[in-house]
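Only one protein chain is missing; all other protein chains are in place.
As written, the chains take the letters A, B and C, and residue 1 is the first residue of each chain.
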Amino acid sequence: MRFPLPRFNVLIGALLIGLTVIAALVGLFAPPANPIAIDYTAFLAPPSPAHPFGTDDFGRDVLSRVLVGAAYSLVSAFGTVAVALLMGGTLGAIAGFFGGWVDRVIGILTDTLMAFPGLLLALALISIIGAGILPMIVTLGVSFSTIYIRVVRSLVLSLREREFVEASRAMGNSETFTIFRHILPNCISSIMVLATSTLAFAVLAESALSFLGLGVQAPNPSWGGMLADGRGLMGQAPWLVIFPGFAIFLALLGINLMGDALRDWLDPWMEGEA
Amino acid sequence: MNCSICDISDISICFGKAGVPVVDRANLQIAPGEFHAIVGESGSGKTMLARSILGLLPAGGRITGGKILFDGQDLTGLTSAAMRKVRGKKIGMIFQDPLTSLNPALRIGTQMGEALRLHSGMTREEARNHAWKLLDRVGIPDARRALDRYPHEFSGGMRQRIMIASTLLPRPQLLIADEPTTALDTIVQANVMEVLKETTAEFGISVLFISHDLGLVAHRADRVTVMDHGKIIEQGGYEDVLFAPEHDKTKALLAAIPQGQAKPEDSTQRDTLLEVRDAVVEFRGRRSLLWRKPAATRALDSVSLNLKRGETLAIIGASGSGKTTLGRAILGLTPLDSGTIRLNGVNISDLPRAEHRKRTRNLQIVFQDPVSALDPRMRVLDLVMESLRHNPELSRKVKETRTTEALRDCGLDDDLHQRLPHQLSGGQRQRVAIARALVARPEVIVLDEPVSALDVTVQEQVLRLLERLKKDHELSYIFISHDIGVVEDIADRVLIMVGGKIVEQGSAEKVFNTPRHDFTRKLISVLPELREVDGRFQLIYRDAGVARSG
Amino acid sequence: MFRYTIFRVLAAFPTLLLVTILVFLFIRLVPGDPAAVLVGDIQNIGRLEEIRARLGLDRSVPEQFVIWLGNILQGDFGVSILNGAPVLDTILSRFAVTAQVIFVAVTVSTLIAIPAGMIAAWKQNRWADNLIVVTTIAAMSVPSFWIGLTLILIFGIELGWLPSVGYVSPLEDFSRGVMYLIMPVTALVMGEIGGVLRMARASTIEVMRREYITHARSKGLSEGVVLARHAFPNAFAPTLTILGMIIGSLLGGAAVIETVFTLPGLGRLTIDAISSRDYPMVQGILLVVAVIYVVVNLITDLLYPIFDPRVKL
Partner (left out) sequence: MKHLPIVAALFGALAAPTFADTPRMGGTAKVALGADILGTQPGVVRESGTDTVLHHIFEGLVAYDATLEVQPMLAESWEISDDGKTYTFTLRDDVTFHNGQPLTSADVKWSWERWLDAELGWGCTHWYDGSEALKIEAIETPDDTTVVFRLNIPSGLFLAQMSNFQCLPAIAHPDSVDADGNWVAPIGTGPFTLGEWEKGVSVTLNKNPDYAPASGEKSGYAGQRIAYLDSVEFMVVPEPATAMAGLRAGDLHLMVNIGPLEETELGRAANVEVLTGPGLEWSTLLVNVHDPVMKDLDMRLAVAHAIDFEALAKATTRGAVGYNPASYSGQSVYHTDVQKTGYTRDLDKAAELLERAGYDGTPLKIQTSKRYGNMFQNAVIIQSMLAEAGIEAELEVLEWPAHLDNYFQGKFQLSSFGYSARTDPVMNYWSVVGPHEESPAYQWNNEDAYGMTFEAAAETDPAKRQEIFDKIHTMMIEEAPTLNLYDEVNAAAINTALNNYEIWPGGKPRLWGVWLEE
């Protein structure tokens, strides 16, 4: 039975991502309860009509924290990918297009970033910029940019040989014009595929950082943070872990499915077969 | 014909669910030892028909009707296991692009011995022996050591010979050759055809030869089948089909073979437009050691030429002769190591980019591969308009009208102007590339093998277009090509290049009729020419006299 | 090949130097210095200056860097501020633990991912492909510490088959040592397998479209032989680079897995050293990790021509 994976996956992927975005919007603008309001009377209350997802160890409503957490996790994930794309994309394009010593210098920079632990970077940035979502985004963004540099560089190397790039040069266009007008637009499809997979890794990385005590600054909720904080209470308050865990799982499943389908769908087209 | 070893009756092949049949009720018989050619343009279904015999249709392709009898067996009904017994053992196949049809990661010996050991159960040693003997037979130097080398260490021609040897090793009864020489230079093409013809004749193997080049097939095929849009439109012995064609499509294919007379010496005085003096371009090899200067090879070795106004100068040479580097050097795409290029008297070889751009507005280029020459993301109109980008004095309105005019001038009607390149055919795309050069109102256009990637009939139309544009806009061309047939009736003067040097030059008529350099001579002799002499078609070699005649 | 290795080793020095400089600066940028951690809040508050002097932290940063680099070049990595243990020995013993887990995990995930990826490519869009793709995506969508803790809950507590805490090196006592590795390796494999599998599937799909695959089929070879002998070497080359990157990053220590499974690995050592501002230890670790990373990259590039002979070194 032939089963058109790409189309089916895109459907589920889009559905899940849509769900996450809606959750984030509801969380930001109309949360059922104030996600950081502490209610001493309702400690670790199990799911009830008042608190559909129960309450956490400060008596805060888990449902609104999951919704707001969606916003934080998405913002931090998309922020990370944006930083990685901007930094990695441009450096990769420059390295690929100009080659020579520029390529070697960027190569050294990439190796250094790869060998550098994200943790130390996070700590240093927090002390400079101050705690909050920004250092998280910059840290993860910088460490993910190394993958973008590598991918974009190899893409640009292959595109540079294409004749329409030489035609652009023959018309007297400057190098930078040729990069931004002809080369980068043609990298977009594979960069999009890369972006979806790094998006998934960004959410996971954020939860790992929260596990190590460095996540999004309290008391703002992020999925990774909630999961990390609730890990010791799986017995008495499983809802603390189940709902954020499920939220991460569904969001990542959506992103990964979309990324996978995108690649299969874009792949044949990218070879420009008539 | 009763004793055919392969009898294809009423075969139809479809793609997808209710697609139009790619091959529509085709009938074809191949006698033992017969060299049968199927000729047709791309999309005519010839390759699909050939591949259906071995059940190697691409994803989505299905045989929807008819039978293929081979050696008494109906191949269409075989189970995959039974079909695998036929493949390689009874029917062998060789492919078009030698670059991608041999596995880059495996040694030649492993790839060749595979089929033989599978079907004959020989030991590795025996298979190797057979293999290198056959390699030697097809002309591979130092055949024994060649077994341990990798495909990328051989030239295109050599790789094709290896593939022929590897396919013939298990002694199949039928060899299917899917355009085996299209990707090769003319001379190499001829040599490979000879090897194929001799070896298959020697081993009594019948051949099903697929090609879009009638000239190549004309003097070698016993029987010819012509296909168009999935249907067989003509079939029979080579004399009937070639020398007394009935269907006008066959006639069109025959007409596409160059017939014209080479132009005589042009005595009219013309001023020189473009002058290249002692141009040298060196390519640095990889830096062997940090301190020693790497060995440099000269792609252009002090080349001089000049182009007169309104003249078409053809530059012909094998791949790697430096003709493309010369074309790119003229445009300034490849910097010269020494020597000068003058355009209308002005030296343009070492100007800064802004200055170079202003000075060379009347110098344009058209590239070979239409797929790679157009930015896949831009629409046709924007693609062509981009070349007016450096004319600030023109308003957007003026640019648009000029672009639309140029596109119409190149035979592209308005509904195509908003399309993306991948929505156009090869011919249409090349017309867009020409329009992009034309819109800048140049005086000189460098054409780097503009038609070699196109089908024969489309090639003809583009060449006629170029000639018309030259007359209408007083253009001069530098026409780079490896195919002498294409250049014959369009070039005024001809330059022959070998190893980065110009070895011969002169008017087209002088060079074609009285070639001096042996490369030129070989180039011309290899190319048969179908001439219509008093109503009858004759196949004539330039200096070797009549090859075949009706 | 030898010349290429020399060239690469020489080219690695600027990277190593840049890493050490950045680490030296960043760790001092982070607030809180080792003296405060050592003093804690019980002891005499006045002793901060005295301890700073003893640790040489009162000198200017560039001065400290020169001294430290000088020692490193003589092979002296210095001593941990926290417990006085020699830095290099601690790093190497902890690296041994991380290396064991990582190599077993990477080998297992490769042995599963490559064949699964190729089968998924071979049966593209059929149920087998969907099953493999969806399960790997599911595995990739769960944070690794969550997998870890769930494994402990199931195999540690409910079934009691595996020890949930502690660590015995398989080198000393193989049978017990293996018991301690099963869960961490499983958790790591579930985290990493997705990346490798996806790459294997994508490159196999791409390779299967090549002409030489149809040529191989035209020789009458079975689909299995075509996949294994013809498709695998060409598909494995790009996957090798992904593997190199994964091993490179993991060898720096999978901090989360090591914390959850009480493995005395490099990842946890890094976190403990950073959080206790143990400057010599942090600098030592990151230098060693950088060297490991460069070596892994070199090995990956040296292996590349085996699968793609066109690449000349």
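Heads up, the rule we're going with is that contacts are C-beta pairs under 8 Å (C-beta built on N, C-alpha and C of every residue); 3 or more make two chains touch, one makes a residue touch a chain.
In this text, all values refer to a predicted model and were calculated from it rather than measured experimentally.
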Full-assembly contacts of the left-out chain, visible side only, are chains A, C
Contact with the hidden chain, among C:Thr110, C:Ser249 or C:Ser276, goes to C:Ser276
Contacting the left-out chain: of C:Ile152, C:Ala187, C:Leu227 or C:Met281, that is C:Ile152
Contacts from subunit A to the absent chain lie at residues 36-38, 40, 43-44, 57-58, 123, 127, 131, 213-214, 217-219, 231-236
Where subunit C meets the left-out chain, the residues are 30-33, 36-48, 50-51, 54, 82-85, 90, 93-94, 149, 152-153, 156-157, 160, 163-167, 259-262, 264, 268-269, 272, 275-277
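In this section, only the chains that are shown with their structure count from here on.
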When A-B and B-C are ranked by contacting C-beta pairs, first place goes to B-C
Dist(centroid_CA(subunit A), centroid_CA(subunit C)) in Å evaluates to 21
The positions of subunit A in contact with two or more other chains are none
Residue ranges of subunit B touching at least 2 other chains are none
Given the complex, residues on subunit B that touch subunit A span 328, 331-333, 353-354, 356-357, 360, 364-365, 367-369, 371-377, 386-387, 389-390, 421-422, 424-426, 433, 436
Contacts from subunit C onto subunit A in the complex sit at residues 11-12, 14-15, 18-19, 22-23, 26-27, 29-31, 124-127, 129-130, 133-134, 137-138, 140-146, 149, 153, 194-195, 198, 202, 205-206, 245, 248-249, 252, 255-256, 259, 270-271, 274, 282, 286, 289-290, 293-294, 297
Seen from subunit B, its contact residues with subunit C in the complex are 54, 56, 84-89, 92-93, 95-97, 100-106, 114-115, 118-119, 150, 152, 163, 167, 289-290
